[in-house]
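With one protein chain withheld, the remaining protein chains of the complex are depicted in position.
Right, chain A next:
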Amino acid sequence: SKNSELIPSIKLRHCCLLRNQRCLTAYLYDRLLRIRALRWEYGSVLPANVRFHMCAEEVQWFSQYKKSLASFMRSLGGGEGLDITQDMKPPKSLYIEVRCLKDHGEFEIDDGTVILLKKNSQHFLPRWKCEQLIRQGVLEHVMS
């Protein structure tokens, strides 16, 4: 009977354990949601300084998410594939004016021409080539 008196205390301790578990799970889940968002906002290769802050399981999760997304995109358009991470905003023109925000080296466009992306240089480039670099903060979309 002395033991049954302990039950409220045991229950309280159990609530605390469940609380810790909830906090940890919610934190880890929120991290995953942010890592998933990176695939859409940044691209399929994460910068080293972001990967530095991810644990091994998260890196693995990202790589598997990438694979799932890629095979889904390949299956669209009757097997021809469609990159749905492009054209997130409806395109208004094929070519856009961009300004380089930092040195990014040489950049080859589809007809073989090589452009040097030097800081502050401005170029008139195909939209689909620039989209990812704009999202990554390398180029800036200049509106006329």
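Criterion: contacts are C-beta pairs under 8 Å (C-beta built on N, C-alpha and C of every residue); 3 or more make two chains touch, one makes a residue touch a chain; residues count from 1.
Just so it is clear, contacts and distances are computed from a predicted model.
Q: Looking at UniProt, which of "Elongator complex protein 4", "DNA replication complex GINS protein PSF3", "Vacuolar protein sorting-associated protein 35" or "Cell cycle control protein" names the chain that isn't shown?
A: "DNA replication complex GINS protein PSF3"
Q: Of A:Leu82, A:Ile115 or A:Ile134, which sits in contact with the chain we cannot see?
A: That would be A:Ile134, which touches the missing chain.
Q: Decide which residue listed in A:Cys16, A:Ala56 or A:Leu94 touches the omitted chain of the complex.
A: Considering the complete complex, A:Cys16 is the one touching the chain left out.
Q: Could you list which residues of chain A touch the chain missing from the display?
A: Chain A touches the chain not shown through residues 5-6, 8-9, 11-12, 14-16, 18-19, 22-23, 25-27, 29-30, 33-34, 36-38, 40-42, 49-50, 88-92, 96, 127, 130-131, 134-137, 140-141, 143.
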